[in-house]
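Apart from one protein chain that is not included, each protein chain of the complex appears where it belongs.
Here is subunit A:
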Amino acid sequence: MRDTEFCRTLEIEGTLLELWVEHRWLVPDEQAGIRTFHEADLARGRLILDLVGPMGVNEHGVDVAMQLLDQVHSLRGKLGALMEAIRTQDQEVQRRILDRALDRR
């Protein structure tokens, strides 16, 4: 969807959307200068509205929260992939990795 539909769905002003993009809280899909927002961006927008609205987080707080959240998701993605990869190994290899990981905690 384009800017106008995005703003209408979330009931926000265009200037607020610009601010979000400027802060990189939202990174629209941009191709040949045309930017498109997806369902994931809508969900992200709702999260931002939750943070600044009912949860009372200020602009700097949202900045920190979104950065950490992106790190958490990236980390979860990598960890998930790693877990999958380990699960496909022999039982013996799995056990050795787990032993070592627990040992070095």
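Going forward, contacts are C-beta pairs under 8 Å (C-beta built on N, C-alpha and C of every residue); 3 or more make two chains touch, one makes a residue touch a chain; residues count from 1.
Keep in mind that, in the parts below, contacts and distances are computed from a predicted model.
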"DnaJ-class molecular chaperone", "ABC transporter ATP-binding protein", "Electron transfer flavoprotein subunit beta" or "Sulfate adenylyltransferase subunit 2" - which is the UniProt name of the missing chain:
"DnaJ-class molecular chaperone"
Option touching the unshown chain, where A:E5, A:D50 or A:D99 are the choices:
A:D50
Candidates A:R8, A:K78 or A:R96 - the one touching the absent chain
A:K78
Could I get the residues of subunit A that touch the absent chain, sorted low to high?
24, 27, 29-31, 38-40, 43-44, 46-47, 50, 54-56, 65, 67, 69-78, 81-82
